[in-house]
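What you see is the complex with one protein chain gone and the rest in place.
When the chains are written out, they are named A and B in that same order, and each has its own residue count from 1.
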Amino acid sequence: MRIVLIKRAEHSRLMTGLSPVIAVALTMLSAALLFAIAGHDAGLALYKFFIEPMTDLWSLQELLVKAVPLVLIACGLSICYLSNNWNIGAEGQFVMGALAGSVLPVLFPAFDNGLTLPLMLLFGAAGGALYALVPAVLKIRFNTNEILVSLMLVYVANLTLDYLVRGPWRDPAGFNFPETALFSASAMLPTIGDGRLSVSLYAAIAVAILLSLLLARTLKGFEIRVLGESPRAGSFAGFSQKRMTVFAFMVSGGLAGLAGIMEVAGSLGQLQPTISPGYGFTAIIVAFLGRLNPLAIVVAGFVLALSYIGGESVQASMGISDKIASVVQGMLLFFVLACDTLILYRIKLQFGQTAKGGHAHV
Amino acid sequence: MKNILKAAVAAVALAAAGSAAQAADLKACFIYVGPVGDFGWSYQHDQGRQAMEKHFAGKVETAYLESVPEGADAERAIERFAREGCGIIFTTSFGYMNPTLKVAQKYPKVMFEHATGYKTAKNVATYNSKFHEGRYILGQIAAKMSKKGTAGYIGSFPIPEVVSGINSFLLGAQSVNPDFKVKIVWANSWFDPAKEADAAKALIDQGADIISQHTDSTAPLQVAAERGVLGFGQASDMIAFAPKSQLTAIVDEWGPYYIERVQAVLDGKWESKQTWHGLKEGHVVMAPYTNLPDDVVAMAKATEEKIKGGWEPFTGPIIKQDGTEAAAAGVRLDDGAILGMNWYIKGIDDKLPQ
Partner (left out) sequence: MFEAILLTVITAATPLLLAAIGELVVERSGVLNLGVEGMMIMGAVTGFAVANLTGSGTLGILGAIGAGMALSALFGFLVLVLVTNQVATGLALTLLGLGLSGLIGEAFIGVPGLKLEKLDLPFLSDLPFVGPVIFGQDPIVYMSVAIVIAVAYALARTRAGLVLRAVGDNHASAHALGLSVLKVRFLAVLFGGGCAGLAGGYMSLAYTPQWVENMTAGRGWIALALVVFASWLPWRVVIGAYLFGAVTVLTFHAQAVGAGVPSQLLSSLPYLATIVVLVLISSNRRLTLVNTPACLGKPFVPDR
């Protein structure tokens, strides 16, 4: 038996809508199997994992808190990836943004007025953008591979944060423990509702809408797509690939930096040796899960956040190992990716035919 | 799809009925920073949880979340437990301090216990152990057993607990051999077995013939065994990993504390306090002394008894690295000075980040 893919003449509308549903159903089925094998009540676990987090206000808010940085970063990354610039180091730009944005509250705590927060956000975005500029400039100037440079700079950013928080920036009243002083109220983002959700939610939604307009309606969006799909055609059209590299890295770095400072000024209120549970890397998955479309990325960010919160929920209430949650996450991604194949291709099973060179077969 | 949902709802109803039937008197919940499989810090806390659960035999239900990053996720994890009916919540890493306080303010009826921090509230207590007491004994043993008069010390991060451990180790060693040297390498990680192994190898190659570590894995001890030098276990008894090289180990015993505090909640007598116990109370335990001559074992046991009797290793004269006096002869440092220690004693070449 072999599996043959036949390209559809055009995207299947039906499958575009149906594929995520099939994927989620398949994930639930395999997750149920996994829970049952591990000796848990599969029905209850499924409910706690996938549904309960969406049933009350508190966990819905927490879902959004988790999704916002993912969406912000992933939106920026979509610009990079669409234009064929491979920024893998959003994690580092996130941290650098958080550092740059925290300069005011940490080093100049006396500067405490209405301007503090706007300036922090500005510094944060600038810090992320400038840090992303390093791989961009090395790429256009020395032809250096941006995947490698941006990835290496993640480690450097984390060590810089570590150094500052344990050394020069640590709280003078903190008994030499590694953390900065807590930010004052005017250095914190206003919250929405009674939970931890901050106005960064609006920022994430605004960014997603703006970027999807940019991509769909403007010349810049056209330029991004052309340079991504065919650099040669782009240069004939008079577009500069180098300028695009700088643009894409600055946008994604800036958004990652913004997400970084918003995380610090939103839910943390201080710098610590760890400020990101890998948002920059998870956002890469979010970007692809959202098919590099900013509006779809919003949904993808929510789904991924759900998988974290759901995993935590079954661990806390049923003692299901967090390793199982991580396996379920991996499976969810696999199924989503595999089902997306149905949008572009029809799948045909062939039996008993001899191979002619060139068919997709395993 | 509909059927799946129906089944799920039915299952939930069933399970809810089931769990209501066997309700325990109290739910005690734990937040760990690492995986319980780290065989170090988080592993020992989980051993403590299990011991406590066993002690109360059904009266206390427990739950835990592992690998909770010290960031925005921590606050959510803690609040989740507070919402889900936990009566007491243990947060077992320094980075959980501020999130714990934030959640504690919102849930005044839940008791919180934060390990290794310094901020308390009406419903937030703190606890830690005097690991430096054990390290003094390690230092004495090292000075007796080292032929080259040099020990290697792998540090995780230069936080006060680690710094005071290094100082205490060298104070112990100097009490046996005033010229004893300790070489320090920072792994910048609590847990990276391969990196810790590399650090241990570097220290041995630089002339250390006894290895001590303040990182969590068994790797340095394994390297010591492989290279034929001596070493100590950290957090758990690691004798199985180096039967011929481990001399003893500093074991974190959280069980007694967890039993005591949970009992206090059950009795309605829980109150916020700062607990900092050591060898005397059994929160720090020395693993059996192995691979040692009798006189060294006798010395170690004598020191252990002396500390259990109330003696503090940080008792003067203590001279700082820069030559100034930290404590005059016979004067013991106060707890605050030890808990916030950010200076080295004389005899250490390494520099602390300021």
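Of note:
Just so it is clear, contacts are C-beta pairs under 8 Å (C-beta built on N, C-alpha and C of every residue); 3 or more make two chains touch, one makes a residue touch a chain.
Keep in mind that this is a model prediction, so the values were computed, not measured.
When the whole complex is considered, the residue among B:72, B:197, B:265 or B:345 that touches the unshown chain is B:197.
From the options B:71, B:117, B:139 or B:152, the residue with contact to the chain not on display is B:152. Contact with the omitted chain, checked across B:91, B:168 or B:236, is made by B:236. Looking at A:24, A:147 or A:214, the residue that reaches the missing chain in the full complex is A:147. Only one of B:184, B:262 or B:318 touches the absent chain when the whole complex is considered: B:184.
Although one chain is hidden here, its contacts on subunit B can still be listed: residues 35, 37-39, 43, 152, 158, 183-186, 188-189, 191-199, 201-206, 208, 217-219, 222, 226, 236, 240-241, 349-351, 353. Within the complete assembly, residues 3-7, 138, 142-145, 147-149, 151-153, 155-156, 159-160, 162-163, 166-167, 281, 284-285, 288-289, 321-331, 333-334, 337-338, 340-341, 344-345, 357-362 of subunit A touch the chain that is not shown.
In this section, only the chains that are shown with their structure count from here on.
Remark: subunit A and subunit B have CA centroids separated by 34 Å (rounded to whole angstrom).
Considering their complex, residues 1, 4, 7-12, 14-15, 29, 35, 63-67, 69-73, 75-77, 79-81, 83-84, 94-95, 97-98, 117-118, 157-160, 188, 336, 339-342, 353-354 of subunit B touch subunit A.
Note for the complex: subunit A touches subunit B at residues 21, 25, 28, 41-44, 46-47, 51, 58, 62, 65-66, 159, 162-163, 166-168, 175-179, 182, 196, 263, 266-270, 272-277, 309, 312-313, 315-317, 319, 322.
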